[in-house]
Structures are given as structure tokens and as C-alpha cells.
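Handing you this structure, nothing more for now.
A single protein chain has been omitted; all remaining protein chains appear in their positions.
== chain A ==
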Amino acid sequence: MEDDAPVIYGLEFQARALTAQTAETDAIRFLVGTQSLKFDNQIHIIDFDDENNIINKNVLLHQAGEIWHIGASPADKAVLTTCYNKTSDSRLVSCAAVWRMPSDWETGSHESPDDSAHNPQTLELLCRLDDSAHGNAACVLWEPMGDGKRVISLADNNALLWDLQESSTQATVSSTATLEGKGQLKFTAGKWSPHHNCSQLATANDTAIRGWDLRTMSQIYCIENAHGQLVRDLDFNPNRQYYLASCGDDCKVKFWDVRNVQEPIKTLEEHSHWVWSVRYNHSHDQLVLTASSDSRLILSNMVSISSEPFGHLVDDEELSEGEDNHQEDKDLEMRSPNKQPVNGSRGTV
């Protein structure tokens, strides 16, 4: 993408939810969920063709409400989860649900892309991840590289592990973990670790990061005051099982070894405002992308704490700013008042 022109894709509405579709192995595909209080919300399916450097898009309707979080099934590329806000009787409810894309969404789009915008197809609801006892879902996490049968939803101060049955049309809570403590505790972010046979979960609430064992649903570690302010996002190093990156309102990005939670192994202070999102590149874990409300994306090359500290003769900790293909895309998004995202699987670099 050295000399390629930036690829820009505009959305009608503001958006905070974006994910890469990991089950899709042929194409580079992202899902974006929009936020609009007054109109029907949409899910944009964006295919990036890196050979021709063009974008193909499709739009599906998500009529249930504005999307705050989106997650794609690792096994079935037609299945996804969203967390959304729904207003009913002047009350605001946060819900989570599993959806299936209509089977023929791909066919119509190529013929007349304009049509799809005007008359988009609607998502098919598979099941709701609602439990009357636990409201306000913050995010839904798929089991990494799993068979698409297990998800975790974080709702207020609970982490719920769901089993999806009968081709995802039915969901039952198999176990729960609850965060106890003073005041109103609330999970703000979480990540399902791909290591340890997918038996660990990391969550963030306020300034603390906690690790959970999913087999016993008990806490295994806790990083108090991981950030000076709210922790906004987490990500596991895909290749080093104990390494974790976090970011937050103190404008910092920190890297942790969860075996020693006293001190971060590295801290980056490149952003000048809240850092909303942090992601490792899935295959080259020295590459870390962060997004901030200072309207900047920063791609950091952290060779010294990667899984191959000596593997590549790349300059250590070289920072490149805004060289990413999504930069322009994102910059526009940043300037429009919506924030989230950047999930780079194959998309980044």
C-alpha cells in the first residue's frame, strides 16, 4: 500500500462499532455498526480489495437500536453479535443479541449498489442474550478461534458465559461471574484470551484490569490502578500468552505481563487525549495500533516486547503515525463525533 491512494468510505451516520470478520478467510472484511437515535441503524459490510485498492460495501438494516459494540462469529461468517441501545417508553435499555445475515446479501449488491442503500435487507434475529436479572450489556465476546458456540457478555458488573445451541437460535447461561465491591461497579471492556485453551478472560472496570478463569469463574489476577483514569480497552498479544496491552483516559498505552502486575513492562505516551482502542496485529505482534480522541491513529512497532525480539532487524520502537490504510478512513470518523475502533486483523499492514 506504499503508493496507493487512501481508500475512503463514508457512512451516513456516526458509528462506534467496528470489527474484522475473522471467519471470512478469502477477503478482508469489516463490519461497522452505526449509531442513530432517529433512523434505522445499519450494519455496513466493507470488503477491502487490496489488489485493486478498492472497497466494496453492503448495507444491512439493524432496526433494533443504535449499535455500541459488534462482534463477528469466528466460525460462521454470517453470524454476528451486537450490543445496542433500545428506547422504549422513554426508557433506555442496553441489549445484546445474536444475528444472522440474510443468505443472499452478497448477490444483490454487485448489480446495483445504489439499490442496496435504498432498500437494504434486514438482519435475522437468532436469539437475544438477555437475562432479566442482568441488564445493560457493554460488549459481547466470541470465543477466539472457537466453533461459534460460546460467547461472553459483559453486563454491568456481571460476566455471563453463554452456550449457543441449535444453530445459535437458543442461548443459555452456563455460568456467571460477578464483580463485588463498593459502589456501582461496571465492566467497561473485556477480552477473551486466545491462550490457555481459551479459559481466561480479562476485563476492565474503572481503573482496574482483572483476569478471570472461565472454568471456575473466579478472579485470577487484578491490576489495580492500571491507568490513572478509566481503562477503555484491552488486547492480548496473539503470540505471547501472558502479555496484555491496555489503554485509557490517561492518554497512555500500557503493556503488562500478567504474571507481574506491579509495574507495566512498557508505557507509551504518544496520544494527547483518551485512547479508546488498542489492537495487536494478529500475525506480527510487534505492531500495535491505537486510536484516540485526539483524532489520531498511531501504529507502533514494539519489537522489544514482541514474540520475536530478535527476529527482524527492524528499528526498535519505531513509531509511524497515520501511515495506515485506514488512517484517512478513521480520521474522518474521528472528526465526526464517533469513535471506536480499528480492529486490524489482516487489514492493518
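Here is the rule we use: a contact is a pair of C-beta atoms (placed from the backbone, for glycine too) under 8 Å apart; a residue touches a chain by one contact, two chains touch by 3 or more; residues count from 1.
Keep this in mind: contacts and distances are computed from a predicted model.
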> For the chain omitted from this view, which of "Vacuolar protein sorting-associated protein 51 homolog", "aldehyde dehydrogenase (NAD(+))", "Queuine tRNA-ribosyltransferase catalytic subunit 1" or "Putative rRNA-processing protein EBP2" is its UniProt protein name?
Replying inline: "Vacuolar protein sorting-associated protein 51 homolog"
>> One chain is left out of this view; which of A:Leu37, A:Leu125 or A:Ile265 touches it in the full complex?
In response: A:Leu37
>> For the chain left out of this view, which of A:Thr19, A:Asn41, A:Asn85 or A:Asn301 touches it?
In response: A:Asn85
> In the complete complex, which positions of chain A touch the hidden chain?
Replying inline: 10, 12-14, 37-39, 85, 87, 90-92, 184, 225, 227-230, 249-252, 272-274, 293-295, 332, 335-339
